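Below is the structure I would like to discuss, written out as structure tokens.
A single protein chain has been omitted; all remaining protein chains appear in their positions.
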Amino acid sequence: MIKNIAVLLAVAGLLMIFLPVISGFQERDNLNELAADYVDGSINDLGTPNVVTSVIVTYRGLDTLGEVTVLFLATVGVGLLLKGNREDMIKISPLELLETTSSVLVALIMVLGIYIFTHGHLTPGGGFQGGVVIASGFLLLMLSKVNAKISHSIMNFVESFSGVAYVGIGIAGIVLTIGFLNPGILPLGQFGDLFSAGAIPVIYSLIGLKVGSELTSILVTMRGE
Amino acid sequence: MISMYTLILGIALLVIGFYAMLTRKNLIKIVIGFSIADTGTHIIIVSLGYLRGKTAPIIDGAVNAVNAVQEVVDPIPSALVLTAIVIGLAVTAVMLSFIVEMYKKNKSLSIDDYQELKW
Amino acid sequence: MIPVIIIGLGVIMLAAAVAAIYFKSLLASIISAGVISLLASVIYLILGSPDVAMTEASIGSGLTTVIFLFALHRVRKGKSDD
Partner (left out) sequence: MVSPIYILILSLAVGFLLSILDKGGRKLSLTAFYGVLTFNVAVIADWLYRLVFLHVPALVINTAGFNAPISINLELGITEAFVLLLANLTALLAAVYLLKKFKEGRVSSLILYLVLIMGVNGLVMTQDLFNMFVFLEILSISTFALTTITKTSKTLSAGFKYMIAGGVASTFFLLGVVFVYYFTGSLNLGFLQAGQFTNTGLIALFMLSVAVFIELKPFPANGWALDVYQSVDSGIVSVIAVVNSAAIGFVFYKIMPLLPQNFLTVFGIAGVVTFFFSNMMGLKQENAKRLLGYSSIGQMGLLLAILVFTANVPANIRYLIIGGLFLNHLISKAGLFWLAGIVKQDKIKNWGVLRNNKPLLVLFGLFIFALSGLPPFAGFWAKWEFVKVLVDAKMFFVLTSVLVGSLFELIFLFRWFTSVVKDTDTASEPLVSPGKSKAAPVIVFGLLAVITSFGIIRFFYQFHWIQVLPVLAVLVITLIDFLPSKLKGFLSLATVAGYASYLYPLLESNIQLFFGVIFIIGSAVNLISTLNRKNQSKGFYGFLLMMIFSFGNLLIASTYLEFFLSWEFMTISSFLLILRGQKAQRASLMYMIFSTAGAYLIMVGFSFAPALTSASALIQSIAEVNLPLISIIVLAIGFMIKSGSLGVHIWLPEAHAEAESDVSSFISAILLKAGVFGLLMVAISYVSHAPSFDVFYWIGWIGVLTALVGAFMASFQEDAKRLLAYSSMSQVGYVVAALALITHLGWVTAMYLAFNHMMFKSALFIAIAGIYYRTHTRTMYKMGGLISKMPWTYMTVLMAIIAVSGVPPLSGFGGKWLTYTAFITKGWYLQAGVLFFASGVSFLYLYRLIHTIFLGQLKYEHQNIKEAPVWFIIPQYIFLGGIMAISMFPNLIIKPLNSIAMRYFDSSIQIDGLTIISDLGYWNGNMVMYVTMGLFAVPFILLMLVKGKTQKVKQFNIVYAAERPESPQTTHIAHNMYAHYRKALGRLTLPRIQNFWNGVAEWAHTSGGFFRRVYTGNGQTYVLHIIMYIVVIYVVMGVQ
């Protein structure tokens, strides 16, 4: 009873904190200086049509590196917690039709995933979204083929390789004295082309690989090896 | 004023999520509550980045590269939310693996059964 | 028109949120939470953030739900106890 009252008070308190946020909120009309710089810079300095991508991959590249790391940590952490429990592995007997068609579908999904992250600088989406799509391809594989074993070492290798390569590109920026994670290590190319925007598509592809393999690892572990 | 509506929506989801964390006894529901609160947070953030009548910050057919600055919404909150979503997934996954292990040890999903440490 | 859509979506989302809390079945709760994320991605689209929308749709409503379901299966307890 006392607890219920306390919960109600807590919720009321939260609302009280947020109320002035709502009443003081005003839809903005113009970009602030920083955002305007980003839009401007993305087009002129980085040659990247998707401004969000240039913010993620370049301007706030350190965040993104961190973000990939967080996902990596989750993979490792989930592994530390759950690995080695085969007995409660999830087995769902699939439909025969699904089993046969899945192989085709998986291939298609993978291609879609790769498309998404290689075009991150041009269209919406990028490494993270593409990575998830790849992981969902593996998920389909897992669900459709009971005994499908997704090689841990390959996943591991892809994960490590893409991570190290990502950091390596960052270092290349330092070596060329243009700054850690600067995409200018590659030429800008023609605005709007696939091979343009410096190293941004490369970085985003590596992120895509890393996220894809990490998420797959998480899924595999959560399912029970 | 559409971002005002979404802001309110986000706050409502956040509070509902917290309410679930405070009242549900089932561990998985507590995590669901956390996940709802997380979604609410993300909606709040995107609402803050919206500019009246502007479009996505992608230079393509719809947006002219020359006066893009006048035509697009704020890209920064989008970038931040992207990061936050991924982090949210990571936290949720770790939380759920805790629950799986806790259940294996104690065969219970009720948070009330996990208070051997206190005072 | 757009405000109406947003309000409609919002109402559904809030309903789904409340449902997610009060459903007896954990499975239903998880699905409801997934629905919230899915609708949220529509809102992101409207707010001019297609990148976020894609992420939310794939991660928030897709992958997170799958992970929840995996976890649920592993604790083999279909029912919520409150």
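The first chain written gets the first letter, and so on, giving A, B and C; residue counts start at 1 in each chain.
Going forward, contacts are C-beta pairs under 8 Å (C-beta built on N, C-alpha and C of every residue); 3 or more make two chains touch, one makes a residue touch a chain.
Small disclaimer: the values here were computed from a predicted structure and weren't measured.
Within the full complex, the chain left out of the display contacts the shown chains A, B. By the touch rule set out above, subunit A reaches the unshown chain at residues 3, 6-7, 9-10, 13-14, 16-17, 20-21, 24-25, 32-35, 37-38, 41, 58-63, 65-67, 69-70, 72-74, 76-77, 79-81, 83, 153, 156-157, 159-160, 163-164, 167-168, 170-171, 173-174, 178-184. Along subunit B, the points of touch with the absent chain fall at residues 14, 18, 21-23, 25, 27, 30, 34, 37-38, 41, 44-45, 48, 76-77, 80, 83-84, 87, 90-91, 94-95, 98-99, 101-102, 105-106, 111-112, 114-119.
The definition used in the following text is that only the chains that are shown with their structure count from here on.
Taken as a contact graph, the chains are fully connected, with every chain touching every other chain. Relative to the C-alpha centre of subunit B, the farthest chain centre belongs to A.
Ranking A-C and B-C by contacting C-beta pairs places B-C first.
Averaging C-alpha coordinates per chain places the centre of subunit A 19 Å away from that of subunit C.
Contact of a single residue of subunit B with at least two other chains is seen at positions 1-3, 8, 19, 23, 50-51, 56-58, 72, 78, 82, 85-86, 89, 93, 96-97, 100. Contact of a single residue of subunit C with at least two other chains is seen at positions 49-51, 55, 59, 63, 67, 70-71, 74.
Partner subunit B is touched in their complex by these residues of subunit C: 2-3, 6-7, 10, 13-14, 17-18, 20-21, 26, 29-30, 33, 36-37, 40, 43-44, 46-52, 55-56, 59-60, 63-64, 67-68, 70-72, 74-75, 77, 80-82. Subunit A makes touch with subunit C in their complex at residues 50, 52-53, 88, 90, 116, 124-126, 128-129, 132-133, 135-136, 139, 215, 218-219, 222-224.
The residues of subunit B lying in touch with subunit A in their complex are 1-4, 7-8, 11, 14-15, 18-19, 22-23, 50-52, 56-60, 65, 68-70, 72, 74-76, 78-80, 82-83, 85-87, 89-91, 93-94, 96-98, 100-101, 104.
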